[in-house]
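Let's look at chain A:
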Amino acid sequence: MSATLERGINAFKEHLDAPIASFFSSCVHCGLCADACLFYTETGDPQYTPIHKLEPLRRVWEQEYTLWGLFKKAIGLARPLTDKDLEDWVPLLYNSCTLCGRCSMVCPVGNDLVYMIRKAREGMSASGNAPEGVKGAAKRTIEIGSPMGVRLPALKAQAKHVEKDTGLSVPFDQEGVEYLVMMSSMEIMNYPEYLEAIVRIFHQAGKSWTLSSEAFEATNAGIQIGSSDIARDIVSRIVTAAEKLKVKTVISPECGHAYTALRWEGANLIKRPFTFQVQHIIEVLDELREQGLLKTEGMEEEKLTFHDPCQLVRRGGVIQQPRNLMNLVASHFVEMNDSGKMNWCCGAGGGVSANEDADEIKMKAFNRKKEQLEELKVDGLVTACANCRIQLEEGMEEYEMELPVYGLTEMLAEHLVKDK
Partner candidate 1 sequence: MMTPIEQIDIKIEPFEQNTGNILPTLHQIQHALSALLKSDQTTSIDINAMPFAPGEKQTLKDTLSTGEVTATLNALGKSHIYETQYAGVWWIEHYNSHEHSVGQFIEVTWIPELLKSQAEDVQAGLERLLATL
Partner candidate 2 sequence: MSTRKPSSSPAPGSVGEYLRAQGISRRGFLKFCTATASMMALSPAFVPRLVEALEKAPRPSVIWLSFQECTGCTESLTRSHAPTVEGLIFDAISLDYHHTLQAASGEAAELAREEAMKENWGKYVLVVDGSIPLGNPGFSTIAGISNVDMLMDTAKGAAAIVSVGTCAAYGGLPQADPNPTGAVSVQDLIKDKPIINVPGCPPIPVVITGVLAHFLAFGLPELDELNRPKVFYGQNIHDRCYRRPFYERGQFAETFDDEGAKKGWCLYKLGCKGPTTYNACATTKWNQGASFPIESGHGCLGCSEPRFWDGGSFYKALSVPTGDLGQTAGYALAAGGAVGIAAGLLARQKKAQAVKDHETVTVNDLHKGEHS
């Protein structure tokens, strides 16, 4: 056994727990998870059946943690996991899974498949079996501070632009404010409108907020690659900054897995509860709306729909809030078939967008979204995840569709009541 394989198996053994043992005990190979997975539905290739992606993890569970499996291993009926096995499973555990969790929702015995995939990636990453693209993103996040290599000066430059455009200041490292606003590098690089929207909305709402020059990047390649150690490092920066600035709330940007990393995994990664709360920007905006602090005027007249980011909705529990906000500014808001917690993933989450090996299959997977949109015949698409937004734009380009994609926060900012 090679040292890396050993490390991988050790990671599987560390992360196997009672829920996973129960899940594997319950699976009857009914195949329903395949019908819920866009990588299967759009390719028709049975190897993309979600439960099959977990075969290496299942084998370690059976062979290490069940008496029956130990017996099978003793009499030579069980095949121990090999380096080759793990290598063969890279395309299944990374390229063709966005951790969207749709399979978990349909499993009749209640198996949380995506919970298991997340754990399986621990062993994959520890054994050196993560795709190069994701490895690179993780490395850049740790070494440079952002998966796309964005550094503080870039953000500062963008802040300057925003200040110039709005006439409002962009606060950095302000202690004792209510909100610490996090960014995703995608927003810094591709969607500068986001920061501008934040500035204007908080100004109108009269809320104090700040950016941190020590931790502005919320995305977490450690979660995507499935390494708790790396994810912990990345989260810790934000925790340190938030605690240093004594903020009440850290706001996750319009990015799905950044929200998961902060909101649900963060405290577990650092092994202690946070001293601040974590909210997604959409949650914050809906709270402001409720409190009457988000005053808008005018409505979008176009027929618009909302693409649910998986980590925000199904895996995050922020389901009604984006709809409240949509209804605030869009007069012709329509739901997609399978909306809300049963949404279909854009096809590029969970590290897929950072993984060049998955470029082809992620475009195939996008076909699902394309069909949904064609069925709906909308004039525009709104979402609340920069990663989804990139995939949606690239996908539509690939399939030659002409449909504008908006970020929900920006759309709201556009309808803010103008200062007198």
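Keep in mind that, in the parts below, a contact is a pair of C-beta atoms (placed from the backbone, for glycine too) under 8 Å apart; a residue touches a chain by one contact, two chains touch by 3 or more; residues count from 1.
A word on the picks: all candidates are chains of the complex that A comes from, given by their letters.
Please read these numbers as outputs of a predicted model, since none were measured by experiment.
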{"item": "Single touching candidate for chain A, where 1 or 2 all sit in one complex", "value": "2"}
{"item": "Residue numbers on chain A that touch candidate 2, as the complex places them", "value": "2-4, 7, 10-11, 13-14, 16, 64-67, 83, 125-130, 135, 138-139, 142-143, 225, 227, 229-230"}
